[in-house]
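Every protein chain of the complex appears in place save one, which is left out.
Chain nomenclature is as follows: A, B and C, assigned in order of appearance, with residue numbering initiated at 1 for each chain independently.
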């Protein structure tokens, strides 16, 4: 007995990754996938990994039939305009765009530069990061997706937040290194391989929109989110600098991290004394829903370097959305998300 | 009800990949993994993707307990010396080294430069490529692994072989481009990232040992296997040149390819007229057991370019070994091998 | 005392590389560079390596002033339409597009799919590869550029051609692996880093236009030029398969290669018995005008694998054009082309 699912905007990278996960999910039947730019093409012509897995073709979003669950992975700003329409077609909605991530319409306008088209819907959505809102998600009908850079940073900070060591006014500097899939399938002027290969390009020092999700979820006021493109397709690596209150010891941190990893199936602590794999690294996470977290701490100065590695398209987008669905449906949280990543890769 | 499995030599890349697949296999319990260089370490310290998936530690091969199935992934030349011993511990054996791939002891000596230590065992092994020997493997107790470069070439040639168009004496030129994981976890003098990144290094023009497996399996006499290292971790891409007999038309080729893909769950024909993904490419196959095959044909001259892309560690090694196990046990051929690869990657 | 030079189409990759070389050339003053897409911008905004080297801005080709030497690096098909106009502005012209590479108007039409716009000018141009036409270039006023894939192949074959071992009717299979800069600054649908990274994509098995230059320059009839994209920005690596006539020994090949390298300042023989750098590899040639050549030969079968590595933008385009200019002006052939490439890189 499976539920029916449709994906709006399935020809992009996030939509394609969602489709990969849902096709392998034991309790789901994908009934419809839409695309504007690839209308009528077979899914496997755009996502070649799915050849022999599905004979679905991309259809037109305006022809969408009623389904149990609707995933939306459209460009930012589009889904909010038609939320009323789509809410009539599906009982459950998970929107992976940025449209329903922020709780406040004014914050939305501040960060996205335009008024929200459906502000009344903002409080109906839960921010879709299970490690922050597991119980609310279990009860939710409407769940948002997450920003990948925000997710890497929020999960890096979560052990500190849970332990009560995060002061709202303190400065947090999140240095996030990102792969080229973050630009989406359309890319941007710097996406040409000859320009993008070998880069170490700090393209956004301040003010990236994902900052708003860190402020909202961690209750912070002073967040510097600095993004640097590196030569990688998938992956986001957050190296987060902050100061801890006096008296925190390394053993306290160990305890906080281990407790968190114990409670959350997709969090793992990576902190080894020797070997090649001593710290979190997105390279072993491609395709996986794990977030690997770790830390280095200078007890003397109280300076903490908190680390988190994710696959931006999985834990930073499609995987977390499926994890939310599992919670919403009362299924096991990790269902259909078992791929552990590859070594080497 | 699951069967017990052990892996000899599980800290290498092939062994690690095998472990990833077997841990996820629904009918298998991995009871023991051995390593000489990482004895006593947790598996996840060496294969960081497997953290939270297993608490196995590497043990000593000399302490191996009896199991239902033994996989061996030791350096070439070692397993043959102890085959008698290990055959006493396991009813089924799959050896991924080169030790039991060739049927002829003299051919073994010719290509490997030393007499075989257990020539009487050579005829007891089946060459473990299901697309070539499915029925024999179903009946086998002892199955060899396959060489990755040979596999990419053999599968590129299989449609031609099956169609009866391959003349024993014709020259076949197989240009195979390979990733750095082929060198194994120990690497070689050229494996340093600063030397290996950005290479296009035709390091073996003639005489690579995998040539012997192409000659044996395709019944050929004149095979030029030329290997070029490229900047890639996983993947082998065979571009194979040969001449077809007169009168073969492109539509005959389409028919041969489609029939083969229809009969073999892990073969897919990739030949699109437009889009980005028109030909087989190992980049979408990392972690997957698929072999993507395709061709370009010049009807006028009869020159065929046959293509095959694989992940050298999966379809070129560990995945094919699990596929063999499934056949040997009478299970569904694709059990535990469902991961389709990633896009983008 | 320097000569004045202008570049038509200097915002592309070939034009930019030409500009880098000419700005450093001791006998040249670059007086004008044109671009349609970057009109009015500083050169260093497009080619960031040239910051602090020049304050030139891109100007409009229609405003071109008379100069001593005109380099054209426009999209294929454009320069031929205005050759009469430009020939009135410059005594010497080097056109890096494909417009004047072929001697025969009918061959041009066959390979480029349209009649040539100025067929009378075809015989006035010399094919601009000094290793093939040094003396003619010295006397020439009009010189063409070269195709990068053709150049890698032609230089791989040159020792055999010079030795008289190349039969017109024999089949030559040239497997060329190429970097992403070949697609030009505009790129194509597959140029997005997320799609282009990690590829091994045999995108053209037959019929690439550069084949015509190999046929013309080597006097061959049966050339299979197969192109495979790999993860690399700069570089073309030709692995060329052919059969030599009976009785050729390895020592004969050594003699042919060494003689050629002795006569040509930019040819080097790379064939070492040990170490990391045993064969030609474009990775050490980025920015350099060298072509590294080598070979592997099976005396028994007569099968030769001839190798040539170049930087497609330098020896395969801009560098060779400057080398031609040096010859045309009676200067030392290597003037301004001294950069040897980097190790590691």
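Throughout what follows, a contact is a pair of C-beta atoms (placed from the backbone, for glycine too) under 8 Å apart; a residue touches a chain by one contact, two chains touch by 3 or more.
From a predicted model like this one, the values you see are computed outputs, not experimental measurements.
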Contact partner of the left-out chain, one of A:43, A:93 or A:232: A:232
Contact partner of the left-out chain, one of B:95, B:217, B:231 or B:281: B:231
Where the unshown chain meets chain C, residue by residue: 13, 16-17, 20, 24, 41, 45-53, 180-181, 185, 233-234, 261, 268, 270, 272, 275, 277, 281, 284-288, 290, 292, 338-345
Kindly note down the residues of chain A that lie in touch with the hidden chain. 171, 173, 175, 177, 189-190, 194-195, 197-203, 205-206, 222, 224, 226, 228, 230-232, 235, 237, 239, 241, 275-276, 278-283, 296, 298, 301, 303, 305, 307, 309, 344-345
To test your reading of the contact rule: which positions on chain B touch the chain that is missing from view? 13, 179-181, 183, 185, 187, 191-194, 196-198, 231, 233
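Everything below uses one rule, namely that only the chains that are shown with their structure count from here on.
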What is the chain whose Cα centre is as far as it gets from that of chain C? A
Between chain A and chain C, what distance separates the C-alpha centroids? Give it in angstrom. 45
Geometric centre distance via CA averages, chain C-chain B, whole Å: 38
CA centre of chain A versus CA centre of chain B: separation in Å? 35
Two-or-more-chain contact residues of chain A, please, as numbers and ranges. 13, 181, 185, 233
